[in-house]
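Showing just some of the chains, left in place.
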Amino acid sequence: MTETKSALEAGRKIVAILNPDLEGQLSEKYDGLVSDFAETLVEWGYGRHYARPGLDLKTRQLCTISALTVLGGQTAPQLKINIRHTLAAGATRTEVIEAIWQMAVYGGLPAAINGLNAAQELFDEMDQAA
Amino acid sequence: MTETKSALEAGRKIVAILNPDLEGQLSEKYDGLVSDFAETLVEWGYGRHYARPGLDLKTRQLCTISALTVLGGQTAPQLKINIRHTLAAGATRTEVIEAIWQMAVYGGLPAAINGLNAAQELFDEMDQAA
């Protein structure tokens, strides 16, 4: 089915920009639990959403940062991964911080502060690795 | 205090772009319950957040759309108001829809579908008013 095939392919093209190792890492970590985990995630998350026309990749990633911030503590690991992706999509650290801090208005101060903490941790990790 | 004064003023400048009637409407509706409601909201939400440098107003609004979508049903009224603001900030309806639908990945399908419903209702209201 041509159309569906391109969803997975389109997802892989986005992942190649954001985080080329993602599918392999997810496959190694989760395919033992859920047989097609990595492929499904790339197809659905990236092929069916990020690959859509109508909104540029950098803005999509900043929207994700804001959403993960208001979702709160359950998403701290995902927030850090997505901050990396957002920087890879061309955003600055300042834009990331702004997309987090603005969420104090919508998700409350605790969610925003925990988002800032996650960003700070990631920036420190990146600076130490550099 | 000059600095704080400009927070309220800076907030009012943003509101003038997004929704010039907002402070008056909020004041009429809520200041009887909370004496300085409208002024505080403009100062904190718009002066201390949207007015900050580092991220453009349209992207800020799209981030808000995504966050309100994943926060779910409690924010449907705020989502509709903010979709109006997002269009006023220069976004297209397509960009708004994309910022909502992508949230299926992070907040689940029910939250994304309810976000689409709110957007459709607002678009219908706007088209009927036009």
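Labels for the chains are A and B, by order of writing; each one numbers its residues from 1.
Throughout what follows, a residue touches a chain if its C-beta (ideal position, glycine included) is under 8 Å from a C-beta of that chain, and two chains touch if they have at least 3 such contacts.
Just so we're clear, the structure is a prediction, and the values are computed from it rather than from any experiment.
Here 2 of the identical protein chains are placed; the entire complex in the file holds 6 of them.
Following the convention adopted for this analysis, only the chains that are shown with their structure count from here on.
Interface of chain B with chain A (complex): residues 44-45, 49-50, 52, 54-55, 59-60, 62-71, 75, 78, 92, 94-95, 97-99, 101-107.
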